[in-house]
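Encoded as structure tokens, here's the structure I'll be asking about.
What you see is the complex with one protein chain gone and the rest in place.
Let's turn to chain A:
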Amino acid sequence: MEAGDDRPTADVESGARLRLSAVRSGGAVTWPTVDGPLGVSWEEAETYARRFFLWGFALLPLLWAVNCFYFWPVLVSKASPSSSPHFSRIRPYVVWSSIGFLIFAVLLTAWALTFAIGGEHLFGPMWKDLVMYNLADKLQLTGWM
């Protein structure tokens, strides 16, 4: 694989800098993952992208976020003639994972903020029973260890 033979031109000291240097100036990516040469290869990347995507449906949206984070170079760059042929197979999974995670995050944040900010004013006395610290005391969740 031609992509696997090149090394990123910038320094490879840290993963964060690797991420930036994984995308060459022409827009094509050398490594599919943020870990660069330590990550998955182009051939195996499709398996992993698909696996993360499918397992995310088991009430695990964090796996979608992991998918986007792991294949970040694939997400931010566009398909170009010099990129690997696997690129276009990986990209749909990563894009759909990011959409799924964003929708889920918006929903969960909206609910959490409503609960926290609304408080008793919105929910009435039921709020006191539902809030976690009271619930933990009532159910003795912290007393068993």
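By definition in this document, a contact is a pair of C-beta atoms (placed from the backbone, for glycine too) under 8 Å apart; a residue touches a chain by one contact, two chains touch by 3 or more; residues count from 1.
We take it that contacts and distances are computed from a predicted model.
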Omitted chain (choose from "EF-hand domain-containing protein", "ELM2 domain-containing protein", "Protein-serine/threonine kinase" or "Presenilin") - UniProt protein name: "Presenilin"
Interface with the undisplayed chain - residues on chain A: 4-5, 7, 11-15, 33-40, 44, 48, 59-63, 66, 69-70, 108, 111-112, 115-116, 119, 130-133, 135-137, 141-143, 145
